[in-house]
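Got a structure for you, questions after.
Complex shown without one protein chain; remaining protein chains in place.
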Amino acid sequence: MNHSRRAVLKTGGGAGVLGLLFAAGIARPGEVFAQGAGLNAFAMKSVPEALRALGAQGPAVSAAIQIKAPEIAENGAVVPIGIESNLPGTESITLLIEKNPQPLAASFSIPAGTEPSVSTRVKIGESSDVYALVKADGKFYMAKKEIKITLGGCGG
Amino acid sequence: MMRRTMAAAVLAAGAVLGAAAQSNPEAEIAKYREALAAGNPAELWEARGEALWKQKRGPKAASLEACDLGKGAGVVNGAYAELPRYFADADRVMDLETRLVHCMVALQGLRFEDATKRPFGAGTNRSDFESLAAWITAESRGVTMNVALSHPKEREAYQLGEKMFYFRGGPHDFACATCHAENSKRIRLQDLPNLTEKAGAQLAYTTWPAYRVSQGELRTFQWRLNDCYRQQRFPDLKFASDASIALTAFLARNANGATFNAPAIKR
Partner (left out) sequence: MADPMRIRAAERDGVVNVKILMSHEMETGQRKDGSGKIVPAHFISKVTATHQGRTVLSAQWGPAVAKNPFLEFNFKGGKKGDRIAITWEDNKGETRTDETTIN
């Protein structure tokens, strides 16, 4: 709830939500007021909550955001995902995985001169939609793609 | 639970729509494998392996740089593509791991028990063999498999390996051949190579070692055999044993003519 968060921040952290986050290893002191993705966004357990924590409620769907990922990943432990934004003024690219216990996976800040396109690999717990959230010219946009996770066999 | 349902649904959809549509999940999985190929975490093991090869260790404070992997002391390039092979100084056919153990003992003064303490790694508990194998096999990437059968002991090892391949045993009455002697077999969605045919044998052998994403580890051919034995509920296939060498010799020789292409990346 917002009011308890404000209260904790006012009292300078320690016990409460921040203490829990520090203990869980989700955040470190000093990162509390970091730029970009708010630290508590990583702790959120649903996409809407994470978007709210990122200040990105109700992002417009945009076809200018491309998610490059296989439709089927043999193993959810390593799923390659590339996100490319063709929106002018792209400042950040953020990846969320809906069905993961904590959907926010990674957030990238794109300075001027860097192409708005990143590739990485993530863990996906079960077949899930993945969301690419882009901040461009101060506004948020998104795209999504479904990735199926299979069980492989025992060899190979 | 959900994953199994999805896999079953994918398979069912494929089966209903016939051969053409069935290639769809396979094509997507091929895309998945391809996407992983660039930036193979195996490179992290290769870097460690190269450092280990050159590091002075053991009571003799020596590196492995004088180790003869079959092509001369210190010659690593192309060596893996000719293993297993007969080594006169040990009067024995050896695969890569056995030869490394030999050099660790002879050159570095390590005791056999200490050298073979950790054949396979787990997380931060690393196995030197996996790192060394990653680098040494990388030095055979692009080389044509060329395992010789010129020495009587090499022929003996091959024949023993062949017998082992077809030997049925264990509580499931399995042999390697049970899973690997027919085309188009699979376990769930994992294709099983037919190791009795040239193409299958070549593809299988030339893609180990591999970074296995399901474990987050670099696994060698010794590991693959060991794990197959475990899955068949066979007794433990001892690391660097004559049995493991024989089976490796059989499978490596059957891959002759193929281009070695590891370390690879696998599910």
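Going by the order they are written in, the chains are A and B; count residues from 1 in each one.
Assume a contact is a pair of C-beta atoms (placed from the backbone, for glycine too) under 8 Å apart; a residue touches a chain by one contact, two chains touch by 3 or more.
Since this is a predicted model, take the numbers as computed values, not measurements.
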Quiz prompt | Residue of A:100, A:127 or A:150 in touch with the missing chain, whole complex considered | solution = A:100
Exercise. Based on the whole complex, identify which of B:27, B:44 or B:75 touches the chain you can't see.
Key: B:44
Exercise. With the missing chain put back, which residues of chain B would touch it? List them for me.
Key: 38-41, 43-44, 47-48, 123-124, 211, 213, 216
Quiz prompt | Hidden partner chain, residues of chain A it touches | solution = 24-28, 31, 34, 36-37, 42, 77-80, 82, 97, 100-102, 104-111, 113-115, 117-124
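Note that in this section only the chains that are shown with their structure count from here on.
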Quiz item: Mind pulling up the chain B residues that touch chain A in the complex?
Solution: 2-4, 6-7, 10, 25, 28-29, 31-33, 35-36, 179, 186-192, 213-214, 216, 224, 227-228, 231, 266-267
Practice problem: Spell out the residues on chain A that touch chain B in their complex, using ranges where they run on. | Solution: 69-80, 121, 126-127, 148-156
